[in-house]
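Every protein chain but one is kept in place in this view of the complex.
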Amino acid sequence: MISELGLVFLFLALILSSLSFIKLNLGLFNINFSSLCNIKITNVVFVLILSSFITLTYSFIQSDFSLDVVVNNSNSQLPFIYKITGVWGNHEGSILLWLLVMTFFGFIFSKVRNINYQFKELVLTIQNSLIFLVSLFIVFTSNPFRKSFPPKIEGIDLNPLLQDPGLAIHPPFLYLGYVGFSIVYSISLALISDKSNFKFIGILKPWVFISWTFLTIGIGLGSWWAYYELGWGGFWFWDPVENASLLPWLTASTLLHTILLANNNTLFFKWTIFLAIFTFILSLLGTFLVRSGVLVSVHAFANDPSRGLFILFLLLVITLFGFTRFLKVLDNKNHKEINLLSREGVISLNSIFMLSLTFTILIGTIYPIFSNVVLNKKISVGAPFFNSILSPMMIPLTIGMIVGPFIKWGQDDLKFLINRIKYVVLLVLISSLAIWYFNFGGPILSIIFFILGGSLIVSSTYELTLFFCIGKEKVKLSKKILSQILAHLGIGILIIGVTGSSILKEEKIQFQSVGEEITIKEFDIKFLGVKTIEGENYISQMGLFDIKKGGKFIKRMMPEKRFYNSGKQMTTEAAISSGIFGDLYIALGDKSENNPDEKKWTTRIWYNPFTMWIWISVILLAIAGLISFVRFSQLRL
Amino acid sequence: MKYIILIVLLLSTFFLFYEGLKNDPRIIPSNLISKEIPRFRLNSFDNKSFEDNDLRTKDLKLVNFFASWCPPCKLEHSNLIELSENLKIYGIAKKDTIKNINTWFSNMGNPYTKIGFDHDGMVSINWGVYGLPETFIINADQKIIYRHVGAITKKDMKKIKLFLDKN
Partner (left out) sequence: MRLLSLILIFLSTNLMSVEPDEILDNPNLEIRAKQIGQQLRCLVCQNEDIQNSNADIAKDLRILVRKLLLENMSDKEIIKFIHSRYGDFVLFSPPLRIDTMGLWLLPVGFFLLMVFFFFRRQK
């Protein structure tokens, strides 16, 4: 049967990739296994894993309940699209997707032209070894093709919260990001294996940028999905799994700054290699934290300590290997001095701040484990701690993003610098005063962050205009600079979006009678009652709300409470009306029990200012990343 | 030299995770261990009352928080009956009704020496109860010496008996 084929393909891939793994280990002892062609192995393994994944998907589509994973995560009544996305809505399927992406990146890398053949072979040896280790993990602890015994005729269902288009795209993008850094890891280790390879550092660049872009989109999608699906308008909870995705994103963001300066053997070269290795290790750490049961998390998959042990082992092997290889690079100690008042200096400072932030979030996330194991005390580290660290950190980072682009490379002069930035500073001051004036009365924290975000937007816009107003000797707006402007602009917009949406959120919770109007901000919200609707595999109670602004009818909003046929589970689908200045967010609660004759329902209405700015910023950041990716891919071809 | 420090740090971090895998992060230890029982006064059957003074006895006793609407409580009930043969068990019903509790006892038996009704859940909060069922062991000095979260299974019975014998 098809699913048996899937397991066979998986086994074949395991065996083939083991050859690369053996070659790698023999190579460590200087035994040459040179007849092995890793490029061919990469291609075959990709086809095998792709086929394996397709068979799994087919099993889901056909509702093949002989497979345990299909029984636990699907149902014959499930809408077609969710039969497909259900493939990765569970541990086994998602880790197979992880593996698929890993083989995919290897495959693409093997197809890139103009790369030294031996170098390519070396990179793919490492990549195939990683693939071997993950295949081992899947086959021994997370087999998606495990048969259900006794065989079942119907499945439990895909969790209703996951029956959503957001689920379709959030994990794939996230994995493209996480796993993209596997090839970054492999390339880095190949680079430092021999001094003659150092010159190939440029090869690293497009992979860093495309993986960062995917990771950014993946995290953004996760936040967006949480925002509209979980029913109370929150988008970030400092949950361990969210932190696990933020950590590699932060180191990757630091990496894409240092990589610009990493030529041959500078200090930035070393930083680049370290961050390239460390980012992938953090991706793996995230996987460990989520799937092992060592931490309590909203996102936690089935907690299986034996899986955790295996991932921990994987993590140890990959970390030790990368770390020991990296120590070789540290041998060379001649470096040019870095002036504080220079672009290099600012980027160095930026790295220090970003990495301190990364370290803090890492400590905060695993401190509970430490406290429990070593001190025998159970503590919680949550939003208050992380927010109190992130908030002050934003100030030096923002100043760096504003002033940095204006500082010269090598060595700058304070007098000339001030002259260059005098207009920016002026504009920032004016905009800050304006923000303070308009926001007066709001909480002081919101004013500070609006000023930070606003200043960044102003300075980035100013930079942009410089390129259109220089007259005849127009300096060309290079991809490099456009990418930087868009990225920093994106961060500024993100700051405003996050601040508005969290600190300035307005909430109205009440028992609303049919016909009653509730006012929030400038909107009048009239409750018209609840009607029952049948969906594909659920029954929905749909609330009807008419929204008026200044007496004029704008639209009707229809939040739902869905009761799924299969498992008697319920989800709340909030109704969201997004505008550039804020979102109107309505959720339907329970019918009031007090007076059954009176038609009163609990209604929850929120106004979330500037939420849309968050999603816009993610798009801008992604565009910036793509521009850089294109730029660095073109340079080599 | 400093690289050895880093490698040691790395290995200890991994060891930390390894140990961390062994425990269940969802079980919370009681903050009242070795502390004296909180003061309380609850209504009981027949207009009587159940208060902390009732626990000022010279023997080991159990206080069990339960409710008729709580499925794990049903699971442990027979084990409680067994325990009640050797020591006194006092029950506190959280957010329950007298009628339901009576039905509960007539169907499954009553292991409790005395019962209190915690209708608003305040006493449960004072004891640091966060789920049901929970069972506390109280010693001769009215100090809480042990808390068990969740239903008492056959495996738990052995652990509890060992603990009781030690004290």
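By letter and in written order, the chains are A and B; residue numbering begins at 1 in each of them.
Here, a contact is a pair of C-beta atoms (placed from the backbone, for glycine too) under 8 Å apart; a residue touches a chain by one contact, two chains touch by 3 or more.
All values derive from a computational prediction rather than experimental measurement.
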Left-out chain, listing which of the shown chains it touches: A, B
Sort through A:Phe140, A:Phe359 or A:Phe581 and give me the one touching the missing partner chain. A:Phe359
Identified contact with the non-displayed chain, of A:Ser18, A:Thr42, A:Thr55 or A:Asn72: A:Asn72
Out of A:Ser380, A:Asn419 or A:Gln634, which is the one that touches the chain we can't see? A:Ser380
At which residues does subunit A meet the chain that is not included here? 69, 72-73, 90-91, 156, 159-162, 230-232, 234, 237-240, 267, 296-298, 300-303, 335, 337-338, 340, 348, 352, 355-356, 359-360, 363-364, 367, 370-371, 375, 377-385, 388-389, 509-511, 567, 569-572, 587, 589-590, 602, 604
Had the left-out chain been drawn, it would touch subunit B at residues 26, 28-32, 121-122, 124-128, 130-131
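Going forward, only the chains that are shown with their structure count from here on.
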Which integer distance in Å separates the CA centroid of subunit A from that of subunit B? 42
Touching subunit A in the complex: which residues of subunit B? 3, 6-7, 10, 14, 16-26, 28-29
Complex contact set, residues of subunit A against subunit B: 288, 292-296, 305, 308-309, 312, 315-316, 319-320, 323, 327, 366, 368-370, 372-374, 378
